[in-house]
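Take a look at this one; I'll ask things after.
A single protein chain has been removed from this complex, and every other one stays in its place.
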Amino acid sequence: MSEGYTSDEMMTVAAARALTDGISCFVGIGLPSAASNLARATHAPNLVLIYESGTIGAKPDRLPLSIGDGILAETADAVITVPEIFNYWLQPGRIDVGFLGAAQIDKFGNINTTIVGGDYAHPKVRLPGAGGAPEIAASSKEVIVIVRQTKRAFVERVEFITSVGYGDGPGTREKLGLRGKGPRQIITDLGILTPDPRTCEFTMTALFEGVSRDTVRERTGWDVQFATEPEVIAPPTSHELAALRKFNASEKASE
Amino acid sequence: MSEGYTSDEMMTVAAARALTDGISCFVGIGLPSAASNLARATHAPNLVLIYESGTIGAKPDRLPLSIGDGILAETADAVITVPEIFNYWLQPGRIDVGFLGAAQIDKFGNINTTIVGGDYAHPKVRLPGAGGAPEIAASSKEVIVIVRQTKRAFVERVEFITSVGYGDGPGTREKLGLRGKGPRQIITDLGILTPDPRTCEFTMTALFEGVSRDTVRERTGWDVQFATEPEVIAPPTSHELAALRKFNASEKASE
Amino acid sequence: MAEIVSLAQAVADAVHDGDAVAMEGFTHLIPFAAGHEVIRQRRRDLTLIRMTPDVIYDQLIGAGCARKLIFSWGGNPGVGSLHRFRDAVEHGWPRPLEIEEHSHAGMANRYVAGASGLPFAVLRGYAGTGLAEVTDTIKPITCPFTGETLMAVQALNPDVAIIHAQQADRHGNVQLWGLAGVQKEAVLASRRAIVTVEEIVDELQPRPTAVVLPAWAVSYVARVPNGAHPSYASGYTERDNQYYQAWDPIARDRQRFSGWLEDHIYGETAVHR
Partner (left out) sequence: MAEIVSLAQAVADAVHDGDAVAMEGFTHLIPFAAGHEVIRQRRRDLTLIRMTPDVIYDQLIGAGCARKLIFSWGGNPGVGSLHRFRDAVEHGWPRPLEIEEHSHAGMANRYVAGASGLPFAVLRGYAGTGLAEVTDTIKPITCPFTGETLMAVQALNPDVAIIHAQQADRHGNVQLWGLAGVQKEAVLASRRAIVTVEEIVDELQPRPTAVVLPAWAVSYVARVPNGAHPSYASGYTERDNQYYQAWDPIARDRQRFSGWLEDHIYGETAVHR
């Protein structure tokens, strides 16, 4: 990484850039919230943020501390119940982008946030579970995943499918009747993976400045493929960095 | 009828008296609304009025002109949507009394508000239809029907079952899986009919003052039976009459 | 994203011959002005959908706009019959009217299913009634856990929903309050939505009992003050009860009704909005 910004900052900026102005974005907890709020503060002022806690069109001027931060309800266009968020807004396919994190993700973009090691009844590590992710992954028109790239997180096949990406590969989503198109990008702290249009396998199609293929291989649990000429992502602009750091400072201040 | 009040007034007063204080009452359109508001103005100040337009605990100080009169929302404990009224409040059996009118009713308390004459596709007279009645009749803990007694309205079998009373007789409600107990009283301008506990057939168990059995027979389309000693209903008290007339005057004034 | 346009343009753009059209408003906020505009633009072969096809649909049916009616209660509230509706069903005038009939609970749940992107909804309803026999969009369904039989109703997904609300802001976000009926569900179930409003304001102030529809869930917003008349808009207008009573003799008579159409809808002196 070059000087002046961290790889986490680069990841968040890249994720923010992936959001087009004016679209509706269902924001999962964690990194997605930081990235989508950064997008709204920079190039996408009309991005419609939807949180599963029941807010449509939240416009926080600081980073929400949780998906239930009071600032979301106070600034939202509409505040509704949790059943309504899922039934009336997510399920019918009204959401343009579902924005998810992951504990474990595989080469077909399937996400595991349930267990690691052992079996379901006797897990070695019990993760938090599904939350809203399975239906966000199923019903959003498309999905963007943001997750730090490590060998433990990027696995050949997830141990438990909490949220479906492309399942076993081509045709799985159609067979399951999932109406959204599935994950379009996995944005990491090394670059961006996108699904191969033929195999649905996630391929490294963009790298952040200074990231080598060897680093990517070391931090990926499958035999990751690269685009012939991976795009090199421009570093954060000073405007992006300033906006992101302002958010992070406000987060620290209110802790 | 004796002097000083009309048979319609007697009917409304008798219907009001059938409502116990503190219960919840799902109020259909027309006569039920007049009777339940009279009850609230007299002996049942804590009667909870529920209208299908979405008001729980409406406390109008005049007779609402329709089930959507603004005064219902303005005075209600809670204002909710129409789907919620039916799904969260009526369907689970939270309502003590469903209060219905009828165009045609038969000896088993089944109600027709759909068609008269001809067949369904080619009716002689097309009535308004079901509204909320089928589910009020099915899911209220019990039902009270208020309807003027005429040969055309009181028929052996209704031509179309819009709302189920006791169907074909004993056991029908259980077979259909209806969870409410069904109609407990039919209150008319002549007196009160209640279901025979053995046959479920509605029997004249109370008469208003001055009403003869012959009049009842002339105005009933089936071979109506009488209780051995029909109760004679006390005429409206001056308090009841005054309250009812005040309502009716306010209705006229706002027309 | 909502476009703010005239009512005439909204109807011209969004309502086409043959469309399934849901005008909702349960006793309150009934979109009468929009209904009149649909008559004025002489739409034909519509499938009209509405829980309570009261005077507004009597007018549309009498004017010959409708091929089919999907409904649960068709009367003039507090007055009596809908004579144009009856004339169409009983005598096929001005044209035969196919009907698809439900209960309120069934209709409400059909909109809920439509708004939820589901093909059907489940309820405790219709068991033992004639409706279950005459209506194809009602079918039994078995609970996979208890084995109990319940009833399924098919989702409603109209081509266009038309509602009236108190306010929109300049972006087209809509707020309505008071008795909210089934309007949110009707809008979310439909491919397109027209909202007429009493007023366009700079900023919506959150209100008790308010239903908010974000601009991106609405196609067209048109400012039509008193657009619910003779129904009402809580906080803006009062219900015109005399209109409902005066409608009865007009609707009883084909000739008088045709005269009413000429005078109040088509004619040069009619109020265009």
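Letters A, B and C mark the chains in the order given here, with residues in each chain numbered from 1 onward.
In this text, a contact is a pair of C-beta atoms (placed from the backbone, for glycine too) under 8 Å apart; a residue touches a chain by one contact, two chains touch by 3 or more.
Everything quoted here is computed from the prediction, not taken from an experiment.
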For the chain left out of this view, which of C:Gly117, C:Gly130 or C:Pro158 touches it? C:Gly117
Option touching the unshown chain, where A:Ala15, A:Leu38, A:Val97 or A:Ala133 are the choices: A:Ala133
Check the options A:Asn46, A:Thr81 or A:Ser238 and report the residue that touches the missing chain. A:Thr81
Residue in contact with the excluded chain [from A:Ile23, A:Leu178 or A:Ala227]: A:Leu178
Touch rule applied to subunit A and the missing chain gives residues 29, 52-55, 65-70, 72-73, 79-83, 86-87, 90-91, 114, 120, 123-135, 138-139, 160-164, 167, 172-173, 176-179, 254-255
Mind pulling the subunit B residues that touch the left-out chain? 22, 24, 48, 56-57, 77-78, 87-88, 91-94, 139, 179
Determine and list the subunit C residues touching the chain excluded from the picture. 117-124, 137, 139-141, 143-146, 148, 150, 152, 154, 206-210
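Criterion: only the chains that are shown with their structure count from here on.
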Looking at the contacts, which chains touch subunit A and subunit C alike? none
Longest centre-to-centre distance from subunit A, chain (CA-based): B
For subunit A and subunit C, what's the span in angstrom between their mean Cα positions? 40
Separation of the C-alpha centres, subunit B versus subunit C, in whole Å, is 28
Using mean CA coordinates as chain centres, what's the subunit A-subunit B distance in Å? 57
Residues of subunit A that contact two or more other chains, please. none
Mind pulling the subunit C residues that touch 2 or more other chains? 184-185
